[in-house]
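The complex is shown incomplete by one protein chain, all other protein chains being positioned as in the whole.
Moving on, here comes chain A:
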Amino acid sequence: MDEKQLRAIAGLSKLNINDNEIEGMLGDFSRIVKYVDEIKNLDTSSVGDDEIYGQTMQVLRKDIAENALRREDLAKIAPSYENGYVVVPQVIET
């Protein structure tokens, strides 16, 4: 693991690592990766690919409409609220 790789992973994670943090983070991260590398010594060939999915049956609830959030309650907790809408920054770039 080098600085370039760590910065690439940080980019995928939408995190910025400052220049003064990078050395410490790289050291910690390299040691953690080395530690979890131990798992490579475990022989997992007895487990089939299909065994890792679906241990429990997931039962969906019935699709029935019910009262959810009331607007006035939402207005009280939203950071910014105008004319019945929660105001957020522009998320579509033009």
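The rule is short, and it goes like this: contacts are C-beta pairs under 8 Å (C-beta built on N, C-alpha and C of every residue); 3 or more make two chains touch, one makes a residue touch a chain; residues count from 1.
In this section, contacts and distances are computed from a predicted model.
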item: Hidden chain of the complex, named as in its UniProt record, picked from "Xylose transport system permease protein XylH", "ABC transporter membrane spanning protein (Glycerol-3-phosphate)", "Glutamyl-tRNA(Gln) amidotransferase subunit A" or "Sporulation protein YqfC"; value: "Glutamyl-tRNA(Gln) amidotransferase subunit A"
item: For chain A, residues in touch with the removed chain; value: 6, 9-10, 12-17, 25, 28-29, 31-33, 35-40, 42, 44, 46-47, 51-52, 55-62, 69, 73-74, 76-77, 79, 88-91, 93
